[in-house]
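For this depiction, one protein chain was excluded, whereas all remaining protein chains were kept in their positions.
This part shows chain A:
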Amino acid sequence: MGIEEKLPSGFMLTSVEVLAGYMRKASLWPATFGLACCAIEMMTSGAPRYDLGRFGMEVFRASPRQADLMIVAGRVSQKMAPVVRQVYDQMVNPKWVLSMGVCASSGGMFNNYAIVQGVDHIVPVDIYLPGCPPRPEMLINAILELHQQIQNMPLGVNREEAARAAEAAALKAIPTSQMKGLLR
């Protein structure tokens, strides 16, 4: 993305990682993007009672180009799926996706032809938050968990290594369709 990607591995890169992580997590700007009832709870979280401004993220940006967190709040219909993907593609790196509510996470109780069975079919999801809808505390709790992920995000060479390790693990993993036993 920037000069931080060009740094060689070592203690300097580690210090930049810590600093960049701290700054990124403390000024996360969500995109104004509500799909259903979960959006009401998302708005409540931004309102004075729960006040996401305490975590530096009260500005819900209307343009995805200014946002770096997509909170998928609500069920994603098949027709909405390309729109969700386009909003995600328009966001600038680094970007994160929070799947809020059971409908966005897995389709929830809408197990039918109209609803995408989990928004991870179309965009990579960093954190799942169940609930129907999750109360604002749960959203804040998930966002704080995401802050931890962002703080520990590797950069530059370390990032490439992590990506390679993740890919190797994904290639070795059993596909969900072939999973047997109790986890179904």
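In the analysis below, contacts are C-beta pairs under 8 Å (C-beta built on N, C-alpha and C of every residue); 3 or more make two chains touch, one makes a residue touch a chain; residues count from 1.
The rule is short, and it goes like this: contacts and distances are computed from a predicted model.
According to UniProt, the chain absent from the figure is "NADH-quinone oxidoreductase subunit I", selected among "ABC transporter permease", "NADH-quinone oxidoreductase subunit I", "Potassium-transporting ATPase ATP-binding subunit" or "DNA repair protein RecO". Among A:34, A:64 or A:134, the one in contact with the hidden chain is A:134. Listed here are the chain A residues that touch the chain not shown: 48-51, 54, 102, 105-109, 111, 118, 120, 126-132, 134-138, 140-142, 144-145, 149, 182-184.
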